[in-house]
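A single protein chain has been omitted; all remaining protein chains appear in their positions.
Chain lettering (A, B and C) follows the sequence in which the chains are written, and residue indices restart at 1 in each chain.
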Amino acid sequence: MNEWLSGLQTLLIPVLLTAALLLLILADLLLPFRGGKDGSGGNPKNALGVIAFLQLAAVAVVSWLSPASGLWVGKSWVDDSWTVFLHRLFLTAGMLAVLGMYAHGKKNFARRQGEFYTLLFASLIGMTLLAGARDLLLIVVAFELMGMPLYIMAAYGKTDGDSAQGPAAPGLLRATPARRPAEAGLKLYLVGAVSAAITLYGVSLLYGLSGSTQLVDLAKAPSSPLLFVGVAMTIAGFSFKLGLAPFQFWIPDTYQGAPTPFVSFLSVAPKAAGLTALGTILLIGFGQRGDIWIPTLLAVAVVTMVAGNLLALPQLHLKRLLGNSGVAQMGTMIIGLLAVGVQTAHGQPDPAGLRALLFYFVGYLAANTGLFLVVEALAASRTANDAPETRDMIAGLSGLNRRSPGLALAALLCLLSLAGIPFVVGFWAKLYVFVAAWQAGQAWLVILAAALAVIGLFYYLRVARSMYLGEPTTEAPVPVPWSLKIAILVTALATAGLGLMPGPLVEAARAAVAGFTGL
Amino acid sequence: MAETIAFGIIAACMLGSGLLAVTSKKLVHSVLWLAATLVSTAALYVALAAPFLAAMQIVLYTGGVVTLMLFGVMLTDQAHDVGAANLSGKRLPAVLLGLLLFGLLAAAIQRTSLPPIVEAPPASTVELGKVLLLDHVVAFEALSVLLLATMIGAIVLARRNDVQD
Amino acid sequence: MPTSAYLLLGAALFCMGVFGVLTRRNAIGVLIGVELMTNAVNLNLIALSRANGHLTGQAFALFSLALTVAEVIVGLAIVLLLYRSHRSVLTDSAVEMKG
Partner (left out) sequence: MNIASPITLAAVAVMAPLATFLIIGLIAPLRRSGKPAAWVGILGATTSTVAAALLVVDGRSDILIADWLGAGGKFFASIGFQVDGISASMLLVVSLVAWCVQVFSLGYMSDETPAGLGRYYTWHSLFLFSMNGLVMSPNALQLFLCWELVGLASYLLIGFYFRKPSAGRAAVKAFWITKLADIGLGAGLVALYVLTAKASPDGLGSFDWSPQVAQAIGTGGATVVAGLFFVAVMGKSAQFPLHIWLPDAMEGPTPVSALLHAATMVAAGVYLVVRAYPLFQAAPDVLLFMTYLGAWTAIFAAVIATVQTDIKKVLAYSTCSQLGYMVSGLGAGSLFGGYFHLFTHAGFKALLFLGAGALIHAVHSNELTDMGGLWRKMKLSGTAFILGALALAGVPGLAGFFSKDTILEALHASGQTVPWLMLLLAAGLTAFYMTRVVALALFGKPGHHTEHAHEAPASMLIPVLLLAVTAVGAGYMGGPLAKMVGAEYAFHWSMTGIIATSLGLLGIAAGWAIYGARIVTAEQLAVFAPIGNFIRASAVDRSAAWVYRNAMLGLGSGIAWFDRYVVDGVMNLTAWLAMSGGQQLRTFQSGRAGDYVYAVLVGVVLLVAAGLWNA
């Protein structure tokens, strides 16, 4: 019994989140739906967003108050400083997602808000479990727990602006749902389901060859062709979620069709979680045998950076552009992982790359989320008079500075951060990763990444140019709901603040990596 | 010898029905062939001393998944294009890709020395339960949350739109 | 039977699934392919569990089974949604977003 309790305590954050999820379901059942046509005002279900936010905030407070215990649950899960850092990251992402979603959900799926937050919580539970998972089986289950709610959330919502309605079907199928969310969900799901099968196949081989599901035992597996195949398929399977080329094609389509506040979540937190999961498998399981995975991952990283940047270059649709640029960003993050891998394989594990990775996650969370939320603010403010073809397009941002200077400034900060310009957090993130990679002897990779970043600069600045130099179609300020305003403010402040004073974050990342068990 | 023959027969059933499952023109047939594949796999599980798994395979998989799929097929039966264009024209590259992958996997399997299958009495369900609930309790709990979320999600998506927002 | 026989069988089944995934235009057909692939994984797991002489692989296979069921449920919900929005269950009927 005692063991159980200590287990619960070690798993504090996931357990609290599960309790919160159940409470949320209960609240959803108790709160009636009462809404006008547009779902505005007086709908008791709207309280669910507030409840969800408060719950997450409470869990976040608990997370901030409870330092890493270093305790294990069985041999599969550990509550170390690395886990705690990631928990805080995911909880922050969750809170931003709820803030971003609040106004959107109220307006677009007034009746189904509760389910959305429930799914979000489920996904967050998966992420928090992934953070501490040191067992293949748990990683696979947590990964799916994180992923499956995402499929549904991507297909959520009914507004996609310019959805063409098909002919009405009789009977059961009278009301036609929106086309684009369905398409977004379908693409994410199909690629995801196939990738899940591939991951499972790879993982089954890893298990079979090492005779255990624990990551530390993977090192015992004798080197054999099948082991290489297992690792390759595991990497391939994870690459889907991370959006590495050529597994990334779903990204722009899904981003375009899914609700934007959800995309702001989808584009960061699951990727960070997936990358840390892949990283723990590779580093703990095969840290000493870099030859199994480093060449493969290196090739994937290069292809990803090139493809992501080139695909983003011609994009005029903001969400597609951000999707593809996110692919390129993931490529850069992989470099951090590779840096650790190379150093570890040389028998001198240097956690600089891991630190860089954690730092990068935070910077990326702030900038990318902020930018998507600005896109959402603009889309939400659109009226029937706006040309449908400018929805979510760069052109739709035209002259934003004259309409809402604050919003434009926030977007600019985020753009500069993603582009890696000094004085905002993205610069330090890139520099940190590059230093780690160069220290690992991958100078050419650094130069390549820096060269590709110039392409990135081009498309990011094109957006900024449109905001500052373009002509607005209207002078009216963009009305931003307060919840969205807070979220955008927080991300912009974090982007600028961590750029001017990255010290605390550096220290936090250092502490997190110092306690990482396994390296 | 008898064992090899039995293995051969089951394997042939499995592969044959699997092949039919991916090539049948009619989707309902495909689903049924899938069921046949799953059942023959269950037979292999028995041979591998995993009777509980075999049972679960038949109950969960064949009973659950296949039924669900049949439902899916029937519900969407009115789609104007079902049956008309079930298979895409890009079959040759798919065959090549599949064969290539199989070749690679087979080469890797052949070149790897694996521990032999130990002949042993079937493991008791109690022992399996211990592994599940002691070694993998976190995953087990996570799975329950996952199933709950899946139910909620599936309902919210599949619910009729006119009773929604 | 040697372990490799089971693994080869699994690999063959997996690649059939790959073929099915690649050739089916009907979303449910794609799901059937995915089912074959995960079924191959389960076969792998159970065979390797036996070869390793413990039950972890079987437990893993159970988890994998449950995951697959969940996946199919979500998949069918999405297929139904697709059907309602597009009047079609072909994966290439939803091609509005591209480029």
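To be clear about the criterion, a contact is a pair of C-beta atoms (placed from the backbone, for glycine too) under 8 Å apart; a residue touches a chain by one contact, two chains touch by 3 or more.
Please read all numbers here as calculations on a predicted model, not as lab measurements.
Participant: Taking the complete complex into account, which shown chains does the hidden chain touch?
Facilitator: Hidden chain contacts in the full assembly come out as A, B, C.
Participant: Quick one: which of A:26, A:61, A:476 or A:501 touches the chain that's been left out?
Facilitator: Among A:26, A:61, A:476 or A:501, only A:501 touches the chain that is not shown.
Participant: For the chain left off this view, which of A:19, A:61, A:219 or A:299 is in contact with it?
Facilitator: For the chain that is not drawn, the touching residue is A:299.
Participant: With the missing chain put back, one of C:18, C:32 or C:76 would touch it. Which one?
Facilitator: Answer from the full complex: C:18 touches the omitted chain.
Participant: Please give every residue of subunit C in contact with the chain that is not shown.
Facilitator: Residues 18, 21-22, 25, 30, 91-92, 94-99 of subunit C touch the chain that is not shown.
Participant: Identify the residues of subunit A touching the omitted chain, counting contacts across the whole complex.
Facilitator: 186-187, 190-191, 194-195, 198, 223-225, 227-229, 231-233, 235-236, 239-240, 245-247, 249-250, 252-253, 291-292, 295-296, 299-300, 307, 309-314, 405, 421-423, 427-428, 431, 434-435, 438-439, 443, 446-447, 450-451, 453-455, 457-458, 461, 469, 501-504, 506-507, 510
Participant: For subunit B, which residues lie in contact with the unshown chain of the complex?
Facilitator: Residues touching the hidden chain, for subunit B, are 88, 90, 93, 97, 100-101, 104-105, 107-108.
FYI, only the chains that are shown with their structure count from here on.
Participant: Approximately how many whole Å separate the CA-defined centres of subunit A and subunit C?
Facilitator: 25
Participant: Centroid from C-alpha atoms only, then distance subunit B to subunit C, rounded to Å. What do you get?
Facilitator: Computed value for the inter-centroid distance: 6 Å.
Participant: Quick check on subunit A: which residues sit in contact with 2+ other chains?
Facilitator: Within subunit A, residues 137, 141, 144, 148, 151-152, 155, 169, 173, 175-177, 185, 208, 213, 226 contact more than one other chain.
Participant: Got the subunit C residues that touch at least 2 other chains?
Facilitator: Answer for subunit C, listing residues that touch two or more other chains: 7, 14, 17, 31, 47, 49, 51-52, 54, 56, 59, 63, 67, 70, 74, 77-79, 81, 83-84, 87.
Participant: Can you tell me which positions in subunit C touch subunit B when the two form their complex?
Facilitator: 1-9, 11-20, 22-26, 28-29, 31-33, 35-36, 39, 42-43, 46-47, 49-56, 58-59, 61-63, 65-70, 72-74, 76-81, 83-84, 87-90, 92-93
Participant: Once bound in the complex, which stretches of subunit A touch subunit C?
Facilitator: Spelled out, the residues of subunit A in touch with subunit C are 137, 140-141, 144, 148, 151-152, 155, 164, 166-167, 169, 173, 175-180, 182-187, 189-190, 193-194, 196-198, 200-201, 204-205, 207-208, 211-213, 226, 252-253, 256-257, 320.
Participant: Touching residues of subunit A toward subunit B in the complex: what are they?
Facilitator: Subunit A reaches subunit B through residues 7, 11, 14, 18, 21, 25, 39, 73-77, 108-112, 115, 118-119, 122-123, 125-126, 129, 133, 135, 137-138, 141-142, 144-145, 148-149, 151-153, 155-156, 158, 169, 172-177, 185, 208-209, 213, 224-229.
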